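Of the protein chains in this complex, all but one are displayed in their positions.
What follows is chain A.
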Amino acid sequence: MNIPLMNWHGIWAIYRFEMARALRTLWQSLVTPVLTTSLYFIVFGGAIGSRMQQVGGVGYGSFIVPGLIMLSLLTQSISNASIGIYFPKFTGTIYELLSAPVSAMEMVIGYVGAATTKSVILGLIILATASFFVDLRIEHPLAMIAFLVLTAVAFSLFGFIIGVWANGFEQLNFVPALLITPLTFLGGAFYSIDMLPEPWRTVSLFNPVVYLISGFRWSFFGQGDVAVGISLAVTAGFLAACLIVIALIFKTGWRMKN
């Protein structure tokens, strides 16, 4: 039997399965983010934003768009990827993955690839929704796409780790709810950290999400809280860290195999 180096059919099977899972809940997958984004715009953009000054020469409504996209991107990447790998563990169907001629890397490409695709599509939907409410200009569209994809990949990898680690559904929700959402809110999704008094501004610099939002915002408006190179480095660094952890998980079989 001739076995190709990469099991592309296997990767495709996992990817399709994960995409089909999203299509089954298409209503939730699409309507929820559109509705949530609209609400944010009505509250922050309309009600509060009209009384706010411009931030760095950008209208408040437009200013929050990158942060809003990031908020959804981070939580959805994590939850898509974590549920994707956790669910087979929970239902027992993981036996098939473990007994299949699929390498760890192929499994990650399948799951993380699907989670990334879903998150990027979601991000673009939010962007499209936002454009109905505010004027948007994107100064560096390629960089914007790059940040979107890179962040989605990194947090899908992170979600994959959480899915492997989780022993129950409450643990699955734990990290997005108790870590990511606060970090995003405090990471300048709705304000520029330059607006914070010291010491909070300096404290904020320890929040990695600040760099993600800042870099993403730079791609829209050409300005961010921190230099774009640092943003890129932090994003790439986080992605690399997740890859290392995943490599270790598969090497040791941690929480995957007995």
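The rule is simple: contacts are C-beta pairs under 8 Å (C-beta built on N, C-alpha and C of every residue); 3 or more make two chains touch, one makes a residue touch a chain; residues count from 1.
The rule is simple: contacts and distances are computed from a predicted model.
**Student:** When one chain of this assembly is omitted, its UniProt record names it as which of these: "CbbX protein", "YwgA family protein", "MoaD/ThiS family protein" or "ABC-2 type transport system ATP-binding protein"?
**Tutor:** Of the names offered in "CbbX protein", "YwgA family protein", "MoaD/ThiS family protein" or "ABC-2 type transport system ATP-binding protein", the one UniProt assigns to the missing chain is "ABC-2 type transport system ATP-binding protein".
**Student:** Consider the whole complex, including the chain that is not shown, and state which of A:V58, A:L73, A:L97 or A:A189 touches that chain.
**Tutor:** Result: among the candidates, A:L97 touches the missing chain.
**Student:** If the hidden chain were put back, which of A:A13, A:V34 or A:I145 would touch it?
**Tutor:** Once the missing chain is taken into account, the touching residue is A:A13.
**Student:** Of the residues A:R51, A:R137 or A:K257, I need the one that contacts the missing chain.
**Tutor:** Checking the options A:R51, A:R137 or A:K257, the one contacting the hidden chain is A:K257.
**Student:** Please give every residue of chain A in contact with the chain that is not shown.
**Tutor:** Residue positions of chain A that touch the missing chain: 1, 3-4, 7, 9-10, 12-14, 16-17, 20-21, 24, 91-93, 95-103, 253, 257-258.
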